[in-house]
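Heads up, one of the protein chains got dropped from this complex, but the rest are sitting where they should.
So that you can tell them apart, the chains are marked A, B, C and D in the order they are listed, and the count of residues begins at 1 in each.
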Amino acid sequence: MQLFNLALGLLLLMTLGGGIWRALRGPSAADRMLSVQVFGTAAVAVLLLLAQAFGQAALRDVALAFALLAAVTAVAFVRRAWAEEVDCDPE
Amino acid sequence: MILSDYVAAVLLLVGVFFFLAGTVGLVRFPDVYTRLHALTKSDNVGLGFVVMGLAVEAESWFVVGKLLLIWMLVLLAGASVAHLIARGATQRGVRMWTD
Amino acid sequence: MSSVPLFALVGAGLFCIGLYALIVYAHLLRKILAINVMGSGVFLVLATLADRTVNAAPDPVPHAMIITGIVVAVATTAFALVLMLKVAEKTGRAELPDERTG
Amino acid sequence: MDRLTLVLWIFDSVTGLGLLLLAGWALASPQLFRGIILFVAFSLMMSIAWVRIDAPDVALAEIAIGAGLTGALLLAALSRLGDSEPTQESMNRPIERSYRARTFRSLTASLLAAVAVALVFLILALPGDSEGLGAEVAASLDASGVSSPVTAVLLNFRGYDTLLELLVLLLALLGVWSLGGLPAQPVSPAVLVLDTLARILIPVLLLSSAYLLWAGTHAPGGAFQAGAVLGAAGVLLSLAGWQVRQRYTGVTLRLLLIAGPSLFLAFALYTIVAGQSLLEYPPQRAGVMIVLLEVAATLSIGTTLAALFVAEGPRNKEGQ
Partner (left out) sequence: MEALAATVSWDACLIVLPLLGAIACFAWPNAAKKLALGTALAVLVSIASLTIRVTAAGAFRHAVGAWGAPLGIELLVDGLSLVMLSATAIVGLAITIYSAGYFKADVSSRFWPLWLFLWASLNALFLSSDIFNLYVALELTGLAAVTLTALAGSADALTAAARYLLVSLLGSLTYLLGVALVYHGFGSVDMAVLAGRVESTPVFWAAFSLMFVGLALKTALFPFHFWLPPAHASAPAPVSAALSGLVIKASFYILMRLWFEIVPADYSTFTNFLGVLGAAAVVWGGLQALRAKRLKLLIAYSTIMQVGYLFLAFPLAVAAAWRGALYLILSHALAKSAMFLAAGNILYCAGHDRIESLDRIAQRLPMSLAAFAVAGVSIMGLPPSGGFIAKWLMVEAALKSGQWWWAVTLVLGSLFAAAYVFKVVGYAFTQAEAPHTSIDVPAAMEWAALALAVAAVLMGLIAPWILASMEIGRAFPGAAIP
């Protein structure tokens, strides 16, 4: 089961690549922000899987903090940075 | 492996599948609204299944409670942020993809 | 932990990447990001090596040092950002003039 | 077991590679906004790395401070930067392409590559079985008053560092205020969804902060993580457009800001006058005193971080 959890964690880690691709590609600021959201959720899942695999309860606290703070960053984006961003890349 | 292990494994696999689907959507879908859709649905459902899978194996109710709390938080934040982003995008005149 | 201190090597890499960006880019916000990346690199070196002990438990002293370092980093970053905004307000550019001479 | 090692090795390699790539992309990004987003992703990845090197305390601090607050700070600063028009141009300006600039860049790059290679060799040459101070910490842990080794180091064994660190935080805020602070943000119209989100999230943040503080005595957590989560609550409040009442921004604010450092300093002064070593805890009361110091420190850290985010300068008459 440990191996299984870790393998799934690895798989999720790889899917983060998709998020990064979207963050790089854009084109709009909203797209980039979305990708960070995906990143956050997937990372929460990875942390939970690691917590189970290694029996480290503390990692669930890390995941909790992750979930909370990701929301704060996203709100900061919506309320502050977005207003000023030029919404398209010169691609 | 006992039965609960199998149940957990299946739930986890389903969860990861949703994550994968969400990521594919994020990469392939044509505009911000469709991507938003792919992402929020699949991610939250994906995390939900992962949480369920882990809850089956959890050592105590406290852990189950914490797992559920984390999921609820992600749901709440994900839904609100998705709404705010979609709203913001509409207000900024990001056009919807039409074929 | 693995016998190769992989993350320490990554830390060294981050330090150098950050330093390169700090030197090459003119915009202050980029420089502030670069300093943060460098800091992460140093912390990684510190923590990875703390995990190379003979017994299983990692050394807690470097972890405490890193937490100290992270707090120092956020404090200086916050101040640096406001300073950058003030520079931009006064000079119209968030950049430092004639970087390479002086 | 073999396969487990392999999976872990791949996991670590992917994380490490991801870190390097994200850092590079974040710094080289032609657009600042994209750079910041990638930097936030980088910080998230960092916390996975912390978990992998057995540093859950650091992972918590990185999440709360590195990814969360630094990300919010950067985004807020970027939005204010956009206000001044000429900056907008220089912001997205590509880097210089002249011959001289290119030579300079490639020289720097090769020099740093050499430094990187040297560092790699050195790290590989370090002894693999360094003891560190783990044994000493374990031996004195019982006398420290707490059972979490990291908290014992932070608040007791190296509590003096922590005192100075609290002061760095306060000093940064003083610095921001002495620059005159930033103009107040225009009050954005209230959004129902955001308001609801804040109403639910803020109590959860406060509870989590208290939980992390409590957990810190025996498990990963402690004043800094708790303070950062508390600060995040303040940041969210400010983002949701809630105004703090005028009468709380004067003396009350200052008292909250100095609570942690002053309690620490009062303790230091007591030990000086009593002829003891600086910051020496009486062994039987160390636990209680550490908790008290941590509570005060959490309040101050949270308030300071939130004030650093708002960065508007004190609103009372004498501070300007």
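In this text, contacts are C-beta pairs under 8 Å (C-beta built on N, C-alpha and C of every residue); 3 or more make two chains touch, one makes a residue touch a chain.
No experiment lies behind these values; they were computed from the predicted model shown.
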item	value
Which displayed chains the unshown chain touches	C, D
Sole residue of D:S13, D:S178, D:T196 or D:Q243 that reaches the chain not shown, by the stated touch rule	D:S178
Full-complex contact with the absent chain, from D:L279, D:L293 or D:A306	D:L279
Chain C residues that touch the omitted chain in the full complex	15, 19, 22, 28, 31, 35, 38-39, 41-42, 45-46, 49-50, 52, 61-62, 65, 68-69, 72, 75-76, 79-80, 83-84, 86-87, 90-91, 96-97, 101-102
Residues of chain D (touch criterion as defined above) contacting the omitted chain	118-119, 122, 125-127, 130-133, 136-137, 140, 156-161, 164-165, 167-168, 170-172, 174-175, 177-180, 254-255, 257-258, 261-262, 265, 268-269, 271-273, 275-281, 318-320
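In this section, only the chains that are shown with their structure count from here on.
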item	value
Approximate Å spacing (C-alpha centroids) for the pair chain B, chain D	28
Where chain D touches two or more other chains, by residue	8, 36, 52, 69, 78, 81, 194, 197, 201, 204
Chain A, residues touching no fewer than two other chains	19, 33, 35, 57, 64, 68, 70-71, 75, 78, 82
Touching pairs among all chains present in the structure	A-B, A-D, B-D, C-D
Footprint of chain C on chain D - complex, ascending	5, 8-9, 12-13, 16, 19-20, 23-24, 26-28, 32, 35-36, 39, 42-43, 46, 49-50, 52-55, 57-58, 61-62, 65-66, 69-70, 73-74, 77-78, 80-81, 84, 86-87, 90-91, 95, 104-105, 108-109, 112-113, 115-116, 119-120, 123-124, 126, 128-134, 137-138, 149-150, 152-154, 157-158, 161-162, 165, 168-169, 171-173, 175-176, 179-182, 222, 224, 301, 305, 308-309, 311
Sites on chain D touched by chain B in the complex	191, 193-194, 196-197, 200-201, 204
Interface residues, chain B side, partner chain D - complex	73, 76-77, 80, 83-84, 87
